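A single protein chain has been omitted; all remaining protein chains appear in their positions.
As written, the chain order gives the labels A and B, with residue 1 at the start of each chain.
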Amino acid sequence: MSVLIIIDQAPYGNWSGREALDMALSLAAFDQPVSLLFVGAGINWLRKQQNPAPIQQKGVNRNLAGATVFGIEELLADQDALQRYGLGAEDLLDGVAITHYDQDLLANYLHVVCQ
Amino acid sequence: MMTLHILNKSPEHPRFRLCLEAVGDADQLLLIENAVLALSVEGIKLPGRIMALASDLDARGVSVDGSVDAIHYDGMVALAAAADRVISW
Partner (left out) sequence: MSQPKRNNEGFLENAWEWTPETASEIAREDDIDLENNHWEIISFLRGFYREHEMSPPSNRLFVKAVKEHLGEDKGNSIYLMRLFPGTPAKTACRIAGLPRPTNCL
């Protein structure tokens, strides 16, 4: 079983992305292969420089870097979303693979979940 | 592999586009909840044969022509059971 979780919402504005991350971590806890794909506004999760302390939140980028320690297999960034937000590979946290969102990509996963 | 895509977001929601891009030739698309509103917007091109949940159409006063299959909950269950994979957008 391989699971792809799609995050298409920007960080900090609501809890949906956190819930998606929590789901991914729960799967990883039971050694289920799980990947996260960031598309649309969700791409902003992957920015290296984030300082949410002034808004009393924890850095999602730091949380994500922790996620790979727990066995989340891939962090995937959609190329179009990067372009839209003016981001390059050098702006992203380590360990992110750049990919292209399409039907072929989704076909690699037995389960696709959008939070 | 036949994937059933269940879409419940209105056409203005970014995930609406994400879903449409993911629908392959062999797939089926079922519009429920606010997604049925797409059927009253001109110019939205939906892939393949479209299904929509009748109760959600009725609830929102959206009427459809013969190009859309209005189905009920039992039909939705049958569709999900027949699919290899279900994605709830």
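Following the convention adopted for this analysis, a contact is a pair of C-beta atoms (placed from the backbone, for glycine too) under 8 Å apart; a residue touches a chain by one contact, two chains touch by 3 or more.
Only a predicted model underlies this, so the values are computations on that prediction, with no experimental measurement involved.
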Where the missing chain makes contact, among the chains that are shown: A
Where the missing chain touches chain A, by residue: 22, 25-26, 28-30, 58-59, 62-63, 65-66, 69-71
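Note that only the chains that are shown with their structure count from here on.
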Quick check: how many Å separate the C-alpha centres of chain A and chain B? 26
Contact set on chain B toward chain A in their complex: 1, 14-15, 18, 21-24, 85, 87-89
Residues of chain A defined as touching chain B within the complex: 6, 8, 39-41, 101-103, 106-107, 110-114
